[in-house]
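Encoded as structure tokens, the structure appears first; notes follow it.
Complex shown without one protein chain; remaining protein chains in place.
As written, the chains take the letters A, B, C and D, and residue 1 is the first residue of each chain.
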Amino acid sequence: MEKYLYIALFAPFVSSLFSALFTATPKKLFTGIIASLLIFTSLVSSTILLIYLFKGGEPIHVEMMTWMATGDLYIPFGFLVDQVSVTMMMVVTLVSTVVHVYAIGYMDHDKGFNRFFSWLSAFVFSMMILVMSDNYAGLFIGWEGVGLCSWGLIGFWFHKESASWAANEAFIMNRIADLGMLIGIFLIYWNTGTLQYDGAFAAFHTLDPTTLTWIGIFLFIGAMGKSAQFPLHTWLADAMEGPTPVSALIHAATMVTAGVYLVIRSNELYSLIPDVGLFIASLGTFVALFAASMALVNRDMKRIIAYSTLSQLGYMFAAAGLGAYWVALFHLMAHAFFKALLFLGAGNVMHAMHDELDPFKMGGLKKVMKWTWIMMTIASLALAGIFPFAGFFSKDTILEAAFADHHYVIYGVLLFTAGLTAFYSFRLVALIFHGEERYKLFGIHPHEAYRFMLVAMSPLLLFAIIAGVFQEPFFHMVEELLRAHEYHIHSHTTLWIMLLGTQIFVGLAILYAYKKYARSGIKVPDGTSATENSFIYKLLINQYYIPYFYEEYIIRPYRELSAVFWQKIDIKIVDATVDGIAGIIYSTGEKTRTMQSGNLSTMLKWMVVGLVVLLSLAVIFGVTVRYSDGAASALSGLGVM
Amino acid sequence: MLSPINISMESLNLMTLAPMLIPVVGALLILVIDIVKGGLHKSLYVVLSLLFLVMDFVAIANASGIFMTNGTTLGVFDVMLIDGLAILAQFVIVGASMLFIPLAMTHKRFHEFSYPEFFALFLFMIAGFQFMVATDNLILVFVGLETSSLALYTLIAMHNRDKSFEAAVKYFTMGALAAGFFSFGAMIFYALTGSVEINKIALVLAANGYADIGFVLVGVAFFLAAFGFKLSLIPFHTWAPDVYEGASASMAGYMSIVPKIAAFVVAMRFFEFLVHSGIVWLDVVLYIVVVVTMTASNMWALVQTDVKRMLAYSSISHAGFVMAAILIGTTQANSALFLYWILFSFTNLGSFSMLWMSRQKHLPDHQSSDHSYDKFAGMIKTAPVAALIMGLFMLSLAGVPPFALFWGKLYMISSAVTGGYTILALIMALNSAIAGYYYLKLIVYMFMKEPVVANGGEVYVTNATLALKTIIGIAAMGTIFAFVAINPLLEFITAFVYNSGY
Amino acid sequence: MFEAVAFYLFAFLTIAMFYIVVTTKQALYALTALAAGMIFISAFFFILGADFLGAIQIIVYTGAVMALYAFGMMFFDTTRDVKEKQGNKYIIVGLSTLAAVLIVLIVSVPMVSDNIVALYPVADDIGNVQSVGLVLFTKYLIPFEVAAIMLLVAMVAGIVLAGKKMDLSLTLMSGEEIEDMKKEKNKKVLS
Amino acid sequence: MEIGLNHYLVLSTILFAIGLVGVMKRKNLLLLFFATEILLNAVNIAFAAISHYYGDLTGQMFAFFVIAIAASEVAVGLGLLIVWFKRHGTIDLDLMTSMKG
Partner (left out) sequence: MLDHILSILIFFPAIAAVFGFAVQKDSMRAYGVAVSAIEFALALFLWYAFDNSVSGMQFMEHLPLVPAFGINYTLGVDGISVFIIILAAFFTLLGIGSLTDTPNVKYMIITLLFLQMTMAGVFAALDAIVFYVFWELSLVPMLYIIGAWGGPLRIYASIKFFLYTFAGSLVMLVGMLFMAYFYYQATGYWSFALLDWYRLVLPETFQLWLFVAFFFGFAIKVPMFPFHTWLPYAHGQAPTIGSVILAAILLKMGTYAFVRFSLPLFPDAAAYFMMPIAILAIIMVIYTAMVAYAQKDIKQVVAYSSISHMGIIILGTFALNVEGISGSIFLMLGHGVVAGALFLLVGVIYDRRHTKLMSEFGGLAHVMPRYATIFGIMMMASVGLPLTINFVGEFLSLLGFYQQSHILTLLAGTGIIVGAIYMLAAYKKAFFGDVTNEKNKNLPDINKRELFGLIPLVIVAIWLGVYPKPVLGPINKSVESIVQLMHNKSQTELAKSRIPDLTKEKVVVIKKTVIEEEVH
């Protein structure tokens, strides 16, 4: 089985290197094809591993070679394929295969075609390292690696100022979180003496709760950055500057879920510190609502989906925080499928609309883009959690888990958010595909995407529809590792009321969205309507003024402080002190050189002055010594001797 | 009634006179040759002088052999005192003179070398210095000092241009005042102890426990002023920059070494017993003088625009640096003084010789003085070898290892450390850093600037002859490969200084 | 008593003469006063029994040195007053007074020198000149010889400096000028 | 009224101080040389006096050599002055300041 592990891991790497060879050359179609094939190979290997594990095989643990070893520290390149990581591997390879194939079409006309595949495959490789590593340091490699690839891909169209800015923002924000993670890793090392999962997990039980709490907090800070949790969430929406396949793969399906994966992977830790868990759950719930609210009014197609991603990540954290790790993982998987699908659909729309992103400028596209319409509708249904689509199974379980654990506030908020989710998802669908064909005003001639792109998307469509059936087998597979237990609401009545109630609530939200946005006569908002001027609308459209706050109170002061440090402190104080000392010496020389007037008479006077000074000193000393023994001893004690 | 004087020739130890007599004989010979047949080429006199100096050197070496077996020797009614200090100092004096005299073989003609008297006076001067260091009798010190000084004034003036006369007059006048100080100081010690021999003075003072400390200090003050003049310690230094500038570069280099080592030896003989007797006053005063001399002259050197004048101030600074050895007063410090001075003489003579080699008769318009910094701008482009050698000397003077002077500084600072003068050691170290600036300035001009006026580089070797080049080569070799010689030198010097009781 | 009178008389005279030397504006007065002062000093030598020294003082100073100075003065034509711009008189006077006071302060305190044993005692039975000669040609033979060398040096120096050859400066002449001079004047230019 | 050593020493000091005044005050080089002569003569008196009171000849020896030194200094000094005067026609030392700084 080990060779499949290595194939799964290194096929993307080979793909990346292969494509990298052609980065500086014009588009070569074969790079896309070969990259896709290699990723597919990885998918196949992952599938084989999945089947192996599913059949009850032992987790595979290999140690490729030593990475760092010094003092007591020993970090190998070790890889572990167990039920959790194989799930992630499946998600990653599957979505990325789809995205690779899709991107062949999507990036068709782009100059950086080859470069794109290089980055994309590099991302897959990093992600594989992240999920397959058997220790925290290896995880961190992947962690930073995906951050790097995310940077490269967000800023893929680097000629756009906004793209490169967003790339840097994403990287730096992630770095802030990475520091937390690094500190968490240090804490683990100095307290357990190892960074291997097995060793560390075993040692956690012996540590005192305070230390564990700190470890938990710092690791979670890491997770917060990667998964864009409040307050480090702003980068995710800005990251939509990248090409849409990137958004689908990285900023919806895989990378952003790495934080969730970290929490799930460290379940042994978090189950020991339920307080931190509760905090995570609360934050997740908050983010779910918070992000959904921003999605309500946004006028950027991709940002709406991004906020929905954020919201769904909140769900996952809520589940993970409450100890329902397997539910979180399952939702992660299901979400990956339908959200990637949604993004790819949005990509089709963008292609058709010549990169127009405002859904108010579209409308009625279902005629031209039938398949896309179907796919996006189904993905939205799945996202909204309508039976029998994937979202229903995963999301409802989270609600059940919250309810079963008697966290009714969390339950209530999540339920409400589910309604919002349904509303904004279908607001989007309605605005894009229904109603009048507003795009004609802008002289755009939309067309359906390439056939093979649609075919490529089909596996995702399939999984978005049927993923729910895997819930039971999945549960059984991961049960041992995640100490999972099924959530059962004790009363069937309650369960049914909840299910139906949720479905009806969500259904109503969908209908409302259709009613409001599928009608004809929608105008492109121009900032005059009453809604647009209401306080809440402004608050939401401005993302609660958080980016403004960051710009105004963090970035700008940092920039100004830097300038002050350089121009005032470094040049005016530190350097000026050094130069000042030299200057004083020099100017003293310059001033006192007049002593050397060149006049012989002055010179003679200096000599006499010297003599007289010496004599005065001699007399003072002599007289003192003669008349005072005390003074003599004091003088001799001056310490010159 | 007057009793007949019975003196055995053996007790006179006339051999102790040999090293001093050789240059005297040489000088007389030169005078006689000139009388018998005038108009002979200067090379004859150069070679003759060199010959006598070599003989002198051999005689000193012979004396050092005697010292190693018999220890300190007194001679000729105990006036002559041949101890380690005397021998070491004579080595430096004669050695430096041997390096100096070939510098007379310039390509251009300068006035002083057209006189046979120049060489005669030069040899007399050496004899004077030798007498000065080889005695502890203040009278002989005084007479020796004046002999050499008078000769030196003349040698400076014989360069025969306005600045050299001015320099000679200034030097002479201040020298006369210093002579007054010296005689007054000697008078006070004579009044105190009834003796003019340093050993006896020390004995008597110690015997009555420095009862008249006030008197002693007044005497010390006068001596300090007198030696301060010779050693160019601030504020008695004012002659030095002007005289160095006025004298020819070769003479200036010579002056920065030989008169000072002679004065150092006398100062060492005189102050060492005072320092050791625990007179706090002397410690404090010397401390101040040393620090002020090092620091202030460094500051003045910073602001000079003429290389020779800069080197003059730097020589003052070096003298102050070395004066610290007398303050510290340990065997290590005194050995360090000699080590430093030997290494210094190579480097400093070398750098002054470089100036000498580039001495023009007529200054071009852009050049304000003989050796202004501008003159050396862009030297690496036109005269790379000369520039490299000059740079080497500058680095050595700045104390950059492994060149000669670094080892001197190392040992000197180490002696301050072992002597317990921590702060002084730091000041000495930091002064080297300040000094680095002006040596660097010349390097900057030579290596990093463009020439002010394009020239073919011949200006830097305008005066070059084989003799000059040889001397510079020797100095350069001595500067670079000093590290090989440090150990034997150190052992030799330490043995001599230690066995002389210093 | 006689000694005291003589001391104070000559002390007064010497101080007065030397005072004139440093203050007068007339160089001739200064020269004369200096000569007079030197002679008065020799009086102290005689009082103190240093006859030889007294004689030397008169011969060397008043005879030789003063003559030299007188020649020099004629040469320099110093009957013209040199206008001496004085910088700051207070510095000069202050410094010297301070110096004098300081030394006097210490010197006026009695010196303790009882235990000094004369190394070369003045013999009562022989004359001063004789005993001086004895010491000079034994103990101080070497300084004496060196002093001779010194005088030789001074003589050579004086001749060289005041000699005619100094009028032309080879240092300042370029190579061509030296060659020209050699040819034109057919003068013996020393190598 | 015994004339003691101190009388002579005080006299010598006073003369020395006068000499110092002359050295500092005089701008005419020739007169300046006079002042240096005064310095040496002042010391000579003291030497002779000490020699007398110790009954020791060393002081007289010293004074003797001081006289010799003074004499040779005059020779060299005058030589220098003559050369300078030949060039510049003056022996005012205020005009002798071509080097400074």
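Assume contacts are C-beta pairs under 8 Å (C-beta built on N, C-alpha and C of every residue); 3 or more make two chains touch, one makes a residue touch a chain.
Every value quoted in this text rests on a predicted model; they were computed, and no experiment measured them.
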Partner chains on view for the chain not depicted: A, B
I'm checking contacts with the chain that's been left out. Which of B:Ile326, B:Met357 or B:Ile413 qualifies? B:Ile413
Full-complex contact with the absent chain, from A:Phe140, A:Phe286 or A:Tyr411: A:Phe140
Of B:Leu14, B:Val32, B:Leu51 or B:Ala433, the residue that touches the missing chain is B:Ala433
What residue numbers in chain B mark contact with the hidden partner chain? 380, 395, 398-402, 406-407, 410-411, 413-414, 417-418, 422, 425-426, 429-430, 432-433, 436-437, 440-441, 443-444, 447-449, 483, 486-487, 490-491, 494
Which parts of chain A are in contact with the chain that was left out? 23-24, 65-73, 137, 140-141, 144-145, 148, 151, 155, 158-159, 161, 163-165, 167-168, 171-172, 175-176, 178-179, 182-183, 185-187, 189-190, 558-559, 561-563, 565-567, 569-570, 574-575, 577-578, 582
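FYI, only the chains that are shown with their structure count from here on.
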More C-beta contacts across B-C or across A-B? B-C
Quick check: how many Å separate the C-alpha centres of chain A and chain B? 76
Taking the mean of the CA coordinates per chain, how far is chain B from chain D in Å? 26
Among the residues of chain A, which ones contact at least 2 other chains? 593, 596, 598, 600-602, 604-605, 608-609, 611, 615, 618-619, 622-623
Where in chain C do residues touch two or more of the other chains? 91-92, 95-96, 99, 102-103, 106-107, 111, 113, 116, 118-119, 139-140, 143, 147, 150, 153-154, 157, 159-161, 166
Graph of touching chains, which shape: line, ring, star, complete, other? complete
Chain B contact footprint on chain A (complex, rising order): 582, 585-586, 588-590, 592-593, 595-596, 598, 600, 602-604, 606-611, 614-615, 617-619, 621-623, 625-626, 635-636, 638, 640-641
Counting only contacts in the complex, chain A reaches chain D at residues 593-594, 596-601, 604-605, 608
Spell out the residues on chain C that touch chain D in their complex, using ranges where they run on. 1, 3-4, 7, 11, 14-15, 18-19, 21-23, 27, 30-31, 34, 37-38, 41, 44-45, 48-50, 52-53, 56-57, 60-61, 64-65, 68-69, 72-73, 75-76, 78, 82-86, 89, 91-93, 95-97, 99-100, 103-104, 107-108, 110-111, 113, 116, 118-122, 128, 131-132, 135-136, 139-140, 143, 147, 150-151, 153-155, 157-162, 166-167
